[in-house]
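One structure is given below, represented as structure tokens, and several questions about it will come after.
Missing here is one protein chain; the remaining ones are kept as they sit in the complex.
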Amino acid sequence: MLEIRDLSVRIGRHQVVAIDELTLASGDRMGLVGESGSGKTMTAMSIAGLQPRTATVSGSIRLNGRELLGLDPAAMAEVRGTDLGVIFQDPLRALNPTMRVGKQVGEAIRLHQRVSRRTAREQTVELLTRVGLDDAGRLVGRYPHQLSGGQRQRVLIATAIACEPILLIADEPTTALDVTVQQGILDLLVELSTEQGMGLLFVSHDLGVVRTVTSSISVMYGGHIAETGPVESVIQQPRHRYTEALIAASPGRGERAGPAQHGRRFRVIEGTVPPLGSFPSGCPFRGRCGHEVPDCAMAPPKTGPGPHVFRCWNPTAPAGDEVDARTH
Amino acid sequence: MGRIALRSFAVLLGSALVGSLLVFGLLRLLRGDIAWVIAGQDAPVEAVQELRDELGLDRPWFVQYVDWLGGLVRGDLGQSYASGYDIAEQIRIRMGLTLSLAVLSLLLSLAFAIAVGTYAALHSGDGRGRALDLTAQLGISIPTFWIGMLLISFISIRMGWLPAGGYVSWREDPVGAIRSLILPVLTLSVHLGAVLTRYVRSAMLDILNEDYIRSAMAKGRTFGSAVATHGIRNGAVPVLTVGVLALGSLLTGVAVVEVVFSLPGLGRMLLDAVLSREVIVVQSLVFIFILMILVLNFLMDLAYGLLDPRIRDKRSVA
Partner (left out) sequence: MNRQGSSVQASGIHADAPKTAIEGTTGPQPHRSRGRRFPAPLVTGTALIASACLVALISLWWTPFDLTGVDTAGSLLPPLSDGHLLGTDRLGRDVTSQIMAGARNSLIVGGAATGIAIVVGVVVGLITAASGRVAREVITRVIDIGVAIPALLVALVLATVLGPGRATVIAAIVISFVPWAARVSVGPARQILAREYVEAAFAYGRSRWYVMMRHVLPNIGSLIAVQAAIMFATAVLAEAALSFLGVGEPPPAQSWGRLLSESQSVAHQAPTLVIFPGLAITAVVLGFMLLGNGVHALLDPHQRRREMEARE
């Protein structure tokens, strides 16, 4: 359903995203994981045409076979409200502080459906109830600052699913929320995706969260996809050294903790993500990795069996006997 | 909202009272005996005493103050000492012209500022934006009265297109009234328009990067339509906050422009009173000017609450 090929996002003379291939099947849920500065949000926003205006995007992004790059702004806007929903990290900032909540949800309906104000209002109440907000009839008359963080994020989700999109992009939807309401939002996203057969691109820095939500995972570093595959396969048998380090750095989350971190403290990844434009050539993780081999100075090849692929010259040993370092 | 409006109104009344006391006090504190100021230093003692009796300047100050306040409320402010006109009546006659000048130039400046300021914000990084910003700074730097003089020199004297001054009332000759107001309103709008343009630009720069603009786009709006539907109202709040400060200079600008274009408004009247040392007239007129500023402030204050529900809620809690 979503097919990305040779996606490149540049800001000035710096390339912030370089993805040769990323696909998401209809109704699938994929987590896009990485540290700050890995390019994951930029990738997600580029799909929706919401990248910063300083950025230039090239390559190919197809949604249900339709090429999105190169669409004129009005056509892209139409795609956004109908086939594509987006929710953002900070629900308070993503809502207009001077507009009643109901009107903001209703706007998403009325932009794409010729319905009366009253019908839109009824649909809004329905939608809000659907995303688990009690007393939706009263909430529609409220302003964003009068709602709780969890309520606001539910309002944004209601807005995003108003026109039953085939793909929902969620950019760190729980990061700004209290821990106590995070799980509710995650459950809602999974539920909506399952019920409506809606694809979900879930952007997060938190492997533990991604694991509970999505079926596949793509790990980004330095604008590249380091490793991608089914979520259990990637987390239990990470092959890329960066994925391995990322998992090791994740704090254990009770039963969600991967076996790789049982019995040991979580580690930190040495150094910090380099500033833009100062990623080393070849493998971008070079310099922070600790498992470097001379080949790392060259771009690592795409490796791996089946759906689980990675780009690393010196991958971790696979758990099974099968040693596969075939170059595509 | 009603309670908040009531409180704003109470603040307005309080500020007006403080303002009246300040004007009244300042005019008396600086010179002990204003009878001498009015009559002139070399006036005969008897004439000064006569003036004192006539204006009741021998009474205790608060009696005079209350008397003046009462007069303001009743609309009876006495007569001009030098020219003999009825002060309150003159104010009533001239008020309309001064207010039309102020309101018309405010509207023109705002319309200009919203359009140009938004454009400048959208292009703030490139040459066009920078050029507009410099032009705005230049507009702020040009003295208002000089713009008026230049317009008179070129448009009225050289080209003869519009009258160089004077005023015919709306009732007598509407076209003539408009013709006589065009240059003064243009003159006033240069400074205010430039000031407001910079405010709008800066408010818009903030708005353009707001997340709710992006989420409006996510609902299916283009950038421009998202800014138009969600940006303007949010941008209006900070513009109003600083715009209030420009109102005082707008009103004094009106006074100066009335002098340049020989328009019979309150500003001309005030200046004449100042130059002929008519303390009583100055006192009432300055208060009227302060009152106009305070009323505009009050209206802006109400506007914030209407525009931003967060301010409304914060106030009703406080």
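Order of writing sets the chain letters: A and B. Residues in each chain are counted from 1.
Basically, a residue touches a chain if its C-beta (ideal position, glycine included) is under 8 Å from a C-beta of that chain, and two chains touch if they have at least 3 such contacts.
Not measured: the values here are computed from a predicted model.
Chemist: Looking at the whole complex, which of B:V168, B:I182 or B:V259 touches the chain that is not displayed?
Modeler: B:V259
Chemist: Looking at A:V16, A:I61, A:L147 or A:I185, which makes contact with the chain not pictured?
Modeler: That would be A:V16, which touches the missing chain.
Chemist: Take the complete complex as the reference. Which residues in chain B touch the chain that isn't displayed?
Modeler: 15, 18-19, 23, 26-27, 30-31, 34, 37, 121-126, 129, 134, 137-138, 140-146, 149-150, 152-153, 157-158, 202, 205-206, 208-209, 211, 214, 244-245, 247-249, 251-252, 255-256, 259-260, 270-271, 273-275, 277-279, 282, 286, 289-290, 293-294, 297
In this section, only the chains that are shown with their structure count from here on.
Chemist: Show which residues of chain A lie in contact with chain B when the two form their complex.
Modeler: For this pair, the touching residues of chain A are 48-50, 53, 73-74, 76-78, 80-82, 85-88, 90, 93-99, 107-108, 111-112, 143, 145-146, 156, 159-160, 162-163.
Chemist: Per the contact definition, I'd like the list of chain B residues that touch chain A in the complex.
Modeler: Residues in contact with chain A: 210-212, 214-223, 225, 229-230, 233-234, 237, 307-310, 313.
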